[in-house]
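A single protein chain has been omitted; all remaining protein chains appear in their positions.
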Amino acid sequence: MLTPLLILSGVGLVMAGLLAVGRKAFAVDVDERQEKIAEILPGANCGGCGFPGCSGFAAALVEGKADPASCPPGGPELAVEIGAILGVEVEAKEPMVALVACAGGDGESPSRAGYLGVSDCAAAHAVAGGPKSCPYGCLGLGSCIEACAFDAIVPTSNGLVMVDPEACTGCGKCVEACPRGIIRMVPKKRKVHVLCVNPDKAKAVKAACSVGCTGCKLCAKQTGAIAVDGALASVVSDSEEIPGSAALACPQGSIFDGGVYSLPDWLSGSEARADFSRRSAEWKKAEKERKAAEKKAKAEKAKEGEA
Amino acid sequence: MTNKLFVSSSPHAHGGASSARIMWTVTAALVPAAAWSVWLFGIPALQVILATVLFSAAFEAISQRLAGKPTSLTDGSAVLTGLILALTLPPGLPIWICAVGAFVAVVVAKAVFGGLGQNLFNPAMTGRVFLLIAFPGPLTRWLVPRGTGAQLFDQPVTAYDASGGIVELGSKAVDAITAATPLGLLSERGAHAVAALSQGQEIFIGQMNGSLGETSGLLLLLGGIFLLIRRIVSWHIPVSFIGSVAIFAAITYAVDPAHYAGPAFHVFTGGVMIGAWFMATDYVTSPMFPLGKIIFGVGCGVLTMVIRLWAGYPEGVSFAVLLMNATVPIIDRYTRPKKFGLRRLTKGGSDA
Amino acid sequence: MRDATFAGGIHPSYNKDRTSALGTSPLAAPERVYVPLSQHIGAPAKPCVEKGDEVAIGQMIGEPGGFVSAPIHSSVSGKVAGIEPRAGAMGIPVQCVVIENDGEDRRSEHDGAGDAWEETPADELKERIRMAGIVGMGGAAFPTHVKLSPPPDKPIDTLILNGAECEPYLTADHRTMLERATDVVAGARILARILGVARTVVAVESNKPDAIQALDGAGAEIRTLAVKYPQGAEKQIIDACLQRQVPSGGLPMDVGVVVQNVGTAVAVADAVIRGRPLTERIVTVTGDAVGSPANLLVRVGTPVGELLAACDADLDGAAKLVLGGPMMGFAQTTPEPPVTKGTSGVLLLTGKHVDTRPPAPCIRCGRCARACPMRLVPTEIGRAGLARDVEASRSADAMDCVECGSCAHDCPSRIPLVQQIRLAKAAVTEAARRERGTR
Partner (left out) sequence: MSLLIIVLMAMLTENFVLSKFLGICPFLGVSKRMGTAAGMAMAVLFVMLVASVITYVLQTYVLVPFQVTYLQTIAFILVIASTVQLTEMAVQKLSPSLYQALVIFHAVGAAGGFAIALLLFAGLREKLEGASVPRAFKGAAIAFITAGILSLAFMGFSGLAPSN
């Protein structure tokens, strides 16, 4: 019984010794900080940092070529951890998520032709400008879904796609994947969005889509955070809260108020739309009355002044 | 304008070729040889053909249903696989073994790879080789063809009862009668046993025993030429396959005629004809370009002969085709045609 | 001599019989023309008229936007109604000068024209061609004066006039060669004088014997080509005529050749001899949804719908509208786009020509590779394109593809190979742009 034990442990020892010697002889210098960082990175290899994969990012961090806060999936917590390993101070970044800025589904912006070919947005866009009435709107073929490493983009029932802000890490891959540039990065905390990218004038927009922005500027009158460039409104500032009235003022229903509706309901639910029309009408009526009262008060004041 | 126009990428014209038509044409080209085998062996041959074709189709439909894909039996590929598999099997093979073969061919060799066009190995060949290794007994019991008696190629035939025991020829218990195939004779007893056969018409017309599709070289050749005329197969693989078998056999025969059989014998016995025209030419599992096709054909021919002459199995076509299937990605990688614009300038212009 | 040709290629159904014998008939100018400012490859023209301006036929309404650009001229006389976007042939709105036709067909005055072109310096001839807004009329619409300005280190020895017209259905070039053989030859002489070449070859497919006869009578050197698609592709026609292969990524001038379409030659003759800028062209209107097909002489800017109406076309019964030929033309969602200098055909097809079945799996039959005139492996590029794999696209030589459509035409699985390859090319172009940006 003893002999086999001795032999085995002898063989084991000899090989262990050889290995130890080998490790010394063939030692390769790897910055251990790099290994540590690589361990805490998400490992999704999404490329959001701009380096080839997580290991590439780790190497770039150690060499001082990368900003610790540039890993979108990891967020600010990870940035702090990386900073601790590297021994540098890290400034927290505002968390961003992707937003598909189009609400013109099959019902709002129907297809103008039958499309036959590769099921890919870029491919469809290149064929006669795409089969959708709106030449700027979401084609819904899901090139962004393919590009997303986190399954954060899902198709809606009416031919659109939407981003789940909870699953989105803000890596920005979908922004590159969208051939029409509909997807943009927005602060995660922002509630109100203009869901249209069509820059055409009112007549063309109305012909293409029933929920497209016509550039009427009514929203901009409600808040300084929304500005109209040409014939398209967009949120230009995140420093102030956007009032719900900005959405209610829109005659097209192009502005989505996340404080009142959920995005899936808004995109594909006629109930949310109906509710919005009702609230919008009420608001407009109230606004009219308020204005009339104001005018009256002013007129009276002026009268008083005269008198 | 009331209706919507269709938009698609150019071109807006199509030549009308269809995968399904190709598959059915190949199937049609095999029908004469299949009919000949039924004439030769009777019901046992028909039973094998029907069983493998029906089981192949059924397995294809089931696996497509499971994969959530639309059923595409009309594209003919499952029926063709079943027919080719049937032609590589001996007549009278039990139906359940045919079913196993169809399963391996259609499900294991094709469906799990993603279906038509994605498989790496010829499905029918995979099915046959699997059966040969798993059921060597039933796969090597050969029925005596019509028109021959108790003697076939100067050898006595053996009679079996239903349980597989050897009984006297002519007794009531006879269930199957077998005799070695020409290649079996060559492998077991040497070249002198087939010397007479090599000169006879039997091997050309197909008056011999063997698998269903190993019999009529003539009808298979006609089927192959039909495919050649219809431009469904190119000459490269069949010619290089058959040619290399013939050259290999001619060389060994010239070196030692007492030991080796001649080229005609090797070309017209066993599976060379069906293999060269119908199996090695399977688009999915053969090279795409002319040079690669020739390399592939020569490889099939040489490996067939190496296995026939020096390995344990008397026949090597199916092994050879499977082995060469594995080389296709490498062959394709190194035999790509030279793209336009690389030819040397004859005159004028600069070399930039 | 055997008919010259190239390796690869296909034999589609040509369907030219319905229009090849029909003489060109002028289409009445519409009440309004929509003249796009970008009808050519390169920078769009800059409008030089304003709303309300009176214009005459041949009057410049858009100035060239750069060297690789071309001016635009009015195709009718009348009043500018505005400059606004309108659906273009690519499905994307393009800026158009809208002109109300007054029906008077006044022509603007031109100087410098005349028969004395033989004594005019080459540079001046070239300038006249440039200012006449002449672009390649085979479909690509590349500004002609650019092709006529090779750098000094690329000596040109041969001019090929392309009269192959290998696209099925189209007969515009065929009619041009028949009806204007003298101008084809005159245009060729002018082009040859500008390039300083000794040899000019007119290349015509052998299925147009009447055109060959007409040109022969006008005194041209003719090279008869085999009937095969894409015989008229620039690189293939050079290979067939001269056995010279344009190197990968190169231009015809790299092998000492300039290729011009026969229609372009006629436009050159019109510009130089008669002082007429390019404002109209021959368009073949055909397809099985067109009742009376025709070869029409059409003012640039005429909406396609007007052509279809004139040819008794059944738009309601049609399934596909294509501008150009069936192999390389562009499908349209509406008949709104205007005819441009590059519009060689209008094709209206019934549902018979539209296959709505999804493509079948690739069976590796190799027909695409056999058909490819550039000797590429289309499936390989297509796969790389679908995966947006830049490396694989490059190693499969995606950028060598000329998008002739031969592969997809012969594919038994009806795989949209050209579309897949375009994705690969787009990925490579994008990657190259990015690489340049970082450098």
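First chain written, first letter: the chains are A, B and C, and each begins at residue 1.
The rule is short, and it goes like this: a contact is a pair of C-beta atoms (placed from the backbone, for glycine too) under 8 Å apart; a residue touches a chain by one contact, two chains touch by 3 or more.
What you see is a predicted model, and the numbers here were worked out from it, not measured in a lab.
Undergrad: Out of B:Val106, B:Val233 or B:Ala320, point to the residue that touches the absent chain in the complete complex.
TA: With B:Val106, B:Val233 or B:Ala320 as choices, the missing chain is touched by B:Ala320.
Undergrad: Tell me which stretches of chain B touch the chain missing from the display.
TA: So the residues of chain B touching the unseen chain are 67, 108-109, 111-115, 118, 120-121, 126, 129-130, 133, 259, 303, 306-307, 309-313, 316, 318-320, 322-323, 325-330, 333.
Undergrad: List the residues of chain A that touch the chain left out of this view.
TA: Chain A touches the chain not shown through residues 3-4, 7-8, 11-12, 15-16, 18-19, 22-23, 25-28.
Criterion: only the chains that are shown with their structure count from here on.
Undergrad: Measuring between Cα centroids, which chain is at the maximum distance from chain A?
TA: B
Undergrad: Suppose every chain is reduced to the average of its Cα atoms; which one is closest to the average of all protein Cα atoms?
TA: C
Undergrad: Could you see whether B-C or A-B has the larger number of C-beta contact pairs?
TA: Per the contact counts, B-C leads.
Undergrad: Whole-Å distance, chain A centre to chain C centre, using C-alpha means?
TA: Taking the mean C-alpha position of each chain, the two centres sit 42 Å apart.
Undergrad: Per the centroid of Cα atoms for each chain, what is the distance between chain B and chain C, given in Å?
TA: Here the centre of chain C sits 50 Å away from the centre of chain B.
Undergrad: Where the CA atoms of chain A average out and where those of chain B average out, how many Å apart are those spots?
TA: Here chain A and chain B have centroids separated by 56 Å.
Undergrad: Quick one: which residues in chain C touch 2 or more of the other chains?
TA: 91, 330-334, 354-356, 416, 419, 422
Undergrad: Spell out, as numbers or ranges, the residues of chain A touching 2 or more other chains.
TA: Within chain A, the residues that touch at least two other chains are 112-114, 116-118, 123, 126-128, 131.
Undergrad: For chain B, which residues are in contact with chain C within the complex?
TA: Going through chain B, the ones touching chain C are 1-3, 5-15, 17-22, 72, 75, 115-118, 283-284, 288-289, 336-343, 345-352.
Undergrad: Taking the complex as given, what residues does chain A use to touch chain B?
TA: 111-118, 123, 126-128, 131
Undergrad: So in the complex, which bits of chain B are touching chain A?
TA: 4-9
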